[in-house]
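Apart from one protein chain that is not included, each protein chain of the complex appears where it belongs.
Let's look at chain A:
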Amino acid sequence: MGASSSTESNLMASLQRNLSKIVVAPSFAASLFFVYGFIIWTAWMAFSKSRMMPVYDWAGLRQYERLWQMERWHVAIENLLIFGGLFIVICLFLGCLLAVLLDQRIRAEGVLRTVFLYPMALSFIVTGTVWKWILNPGLGLEKMMHDLGWATFKFDWLVNSDFAIYTVVIAAVWQASGFIMAMFLAALRGVDQDIIRAAYMDGASLPRIYFGIIIPSIRPVFLSAIVVLAHLAVKSFDLVIALTGGGPGYSSDLPATFMYTMAFQRNQLGISAASAMMMLATVMAIIVPYLYSELRGGKKNG
């Protein structure tokens, strides 16, 4: 009796000690397998001769060579640079501006904040579909202007292969700038009000207070915002699919849509895997220095 109850209590004790590990273990194992396992598998695929079905013959860098010879990949890369650059810059600017304006203790701030933040609650598919309707020349903005009597009004970026990528920028900015505003607003609210009053008494004008003191002192938020926006830009997929479908032609392809097309429509698993690895490398190039500086900063402050 005594012996069995003591082993039972031992069991309970060790269970209690390891409870957190036991609880975390399944999700840890799952993410190890499904995230990192498949990253490794994709990396391997990129070095194989896979086309329609995965095969495991070593092909060296041949898939990468083929990838970089495709004009469509170059279009996708160029689009990513245009889209990512404009998306990040415009979102930062608009988000910052909205946050500064909202920070002036205005009436109905709560309502406005929600209005600006709300697009973030939508899925990119919804955003893409709505903007597709708005920007559709025969249906949306252009049609409305024509109906109002402005017959020469022309806004056909959605179907113009030179400008299609900019419609993606418009929709993405609409969706994300409210979120960036929330980040900046939180940082602005964290700034000691006495600093503003001190600067005010020093005789600084409001723009000078913001651009000379407040915004420089919330610099870390810029870094966080850029990282958030950059990874949103690199992984953009559903927005393009819903808005332009990568078209006209492949003029608004991004690397993610390129990868999808290669893997599931063109039977080029190897090229698809190679492009996925290129995207991973891009994201790592952004995230790793950020994490490094964050972790090191944490150690310094801690």
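Here, a residue touches a chain if its C-beta (ideal position, glycine included) is under 8 Å from a C-beta of that chain, and two chains touch if they have at least 3 such contacts; residues count from 1.
The criterion applied here is as follows: contacts and distances are computed from a predicted model.
Of the names listed as "Sugar ABC transporter ATPase", "Substrate-binding domain-containing protein", "Nitrogen fixation protein NifU" or "Fe-S oxidoreductase", the one that matches the UniProt record for the absent chain is "Sugar ABC transporter ATPase".
Residue A:Ala204 is the one among A:Ala43, A:Ala204, A:Val228 or A:Ile241 that touches the chain missing from this view. For the chain missing from the display, the contacting residue among A:Asn160, A:Ser217 or A:Asn267 is A:Ser217, taking the whole complex into account.
Counting over the whole complex, chain A has residues 192, 194-195, 197-204, 208, 213, 216-217, 219 touching the chain that is not drawn.
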